[in-house]
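Only one protein chain is missing; all other protein chains are in place.
First chain written, first letter: the chains are A and B, and each begins at residue 1.
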Amino acid sequence: MDIFIQQILNGLVLGSIYALIALGYTMVYGIMGLINFAHGEVVMFGAMVTISVVSALTNAGVNLPGPALVLIGMLVAIPACMLLGFVIERVAYRPLRGAQRLAPLITAIGLSIVLQQVAILIWGRNYIPFPQVLNHDTIDIFGATITKLQVVIVVMCLVIMAGLLVMVEKTKLGRAMRATSQNPTVAGLMGVNVNTIISATFVLGSALGAVAGVMVATNYDQAHYYMGFMIGLKAFTAAVLGGIGNLGGAVAGGILLGIIESLGAGYIGQLTGGFLGSNYQDIFAFMVLILVLIFRPSGLLGEKVADRA
Amino acid sequence: MTKAQDSKKVGVFIASAIALCVLPFIVGGSLGNSWVRIVDFALLYVMLALGLNIVVGFAGLLDLGFIAFYAVGAYTYALLSSPHFGLHLPFYITIPLGALFAAFFGILLGTPVLRLKGDYLAIVTLGFGEIIRIFMNNLNAPVNITNGPQGINLIDPIHVAGVDLGTPISLFGLNLPPVYLYYYLFLVLTVIVVIMAWRLQHSRIGRAWVALREDQIAASAMGINIRNIKLLAFALGALSGGVAGGLFSAFQGFVSPESFSLLESIMILAMIVLGGMGNIAGVILGAVVLTIAPEILRDVIGPLQMKTMGRMLIDPENARMLLFGLAMVAMMLVRPEGMLPSKRRKAEFRDAKAAAAQKG
Partner (left out) sequence: MAEVLLKIEGIHKRFGGLHALNDVGLTINKGEIYGLIGPNGAGKTTLFNVLTGLYVPDEGSFTFDGKNLFQAKPHIVVESGIARTFQNIRLFAEMTALENVMVGRHIRSKAGALGAVLRDRRTREEERAIEAKAWELLEYVGITDVAEERARNLSYGHQRRLEIARALATEPKLLALDEPAAGMNPRETEELKELMSKIAKGGVTVLLIEHDVKLMMGLCDRIAVLDYGKKIAEGVPEEVRRNPKVIEAYLGAAHA
């Protein structure tokens, strides 16, 4: 039973990070109908920039409490990633809007590779440890343990996501985004500047990605130039699971996927009679993705998109 | 066609046949045997790219997990012809077996994804490729099947008619090292694959694929069985991937999961896209260029930096990948139809662009 609760808690932490990243995928998909393959790299840059800033500050002898240092790092990483998101859209997607579907996919993959290589140039090929500025005190809940940091991560994710949902529902920008996702042509005729909205979507999604990157790096105490690939893929799965294009779905899908994954990793040994171990954790996301697309391509909360004739 | 044109064609054909036959001697003589090895790899990649081209170029199904079939072929050969299980079956059993196995996996992957299109298909196939790799990496315990990340060593070379391609032989006073011997084997097989791909393209099946790619609903209204024609594309693509995998295993003498990463799938897709999707000549060109160019860069980037700047700013591997990524982006922006596009595909790309321009 302890394992069960422990895995649920782990899943919740993992899942809320997936959810934050999944929002980036689902927003772009909702508006442009394409998968922003390079989104995982934005997450990676968020993590890397924060680590650099925090390291620089501690090396410079700035004497601030750990959370403040991380916050400063994050406040640098967010605009940096927003700029990155803006550039990605301008370079890789805008010139190809309306072109064959394959073209933006290829540019996105190309751009992913470029961004990874740039990260290698700046930060090298090795794992970069997160500076030891945060404490990792734990709390006991029903015999399971969770760090205070993880509690902060989950709470922050929930707050940010709630804020985003309110923004999309209530503000003028949100309305314009929803209009554009329904029908860009009509939205354009109604006076919505579609280009601005698309840029705003990328920028906003990248800001969320930056925060998620910081969370991944603090939670695992490290970052790596290749970290964006796997986590991006899983967050994409979460978006599909929830129903791509649907913001609430991305949140639900993210948390659900996180829980499925950690329960799966916790119990796979028992399930397969010891044949497969927890090193198979990564296959769960793919299995979920494949199963969802086969049996319910619209996702849990989404409209039908995969099967449009 | 006039007689003059005919004889000109025959002339070109004979000239290129001779050129291909003496190529290893020229390359080996001027650049060394390591470059003959690279040429061998180029031929392997031509086979792989032509296989993927059936799926992506002909049938229009975007597959980002193609390397999995290469892996299945390679591991089948490795497990059945190495000391790992103490089995040493001959290549004429292991390679066809690997190909069939790969085709089986192709159908296994194809069946659940029949309804998916475009990016969705790309992501699911990518996931499938990763699953295969995760299994290769971890199936060393509790029963050691794949030997995990260490991979499988000491794989038997191919023996053709009593000749061991893994040891040098002397023929008419010429010393032929293994890279030369494999070159000829790969060349023969590549030619067969090219002929097969060309014949498929210009057949009832090939037309059905194009119909599927252009308009699935109209294709089904013509009586084309969408499920079967898609599965056929997956199976045939996987089949050629499996053959190339078996050859790779024998040639390399060693396989490990590292050789079958997502990047390899992307690389093969890039060969098709940069070369000219759907066009066999374009795909061959793409495969050759993308195999050779990085090797040239490897030799050039380091010395060039030393010469111009006096020190290494970017390590060659890094620069190579950076250029590769940039080339993919630039190519899509400037010439999305590839270096040597098929006429039809070119028109499709142009029309999509024109339509977009009109809309926007």
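Things worth noting here:
The working rule: a residue touches a chain if its C-beta (ideal position, glycine included) is under 8 Å from a C-beta of that chain, and two chains touch if they have at least 3 such contacts.
Here the structure is a predicted model, which is why all the values come from computation and not from measurement.
Touch, as defined at the top, links the missing chain to these shown chains in the whole complex: B. Between the chain not shown and the residues B:174, B:217, B:309 or B:334, the one that touches is B:217.
Annotation for chain B: contacts to the undisplayed chain at residues 196, 199-200, 203-208, 210-211, 214-215, 217-226, 232, 236, 344-345, 347-348, 351.
Here, only the chains that are shown with their structure count from here on.
Inter-chain spacing, taken between the CA centroids of chain A and chain B, is 33 Å. Contacts from chain A toward chain B in the complex involve residues 34-35, 91-92, 95-107, 109-114, 116-118, 120-121, 185, 229, 233, 236-237, 240, 274-277, 279-280, 282-283, 285-287, 289-290, 293-294, 297, 306-307, 309. Interface residues of chain B, counted against chain A in their complex, comprise 62, 112-113, 115-120, 122-124, 126-128, 130-131, 134-135, 137-138, 141-143, 217, 262-263, 266, 269-270, 273, 277, 314, 318, 321-322, 324-329, 331-333, 336, 348-349, 352-353, 355-357, 359-360.
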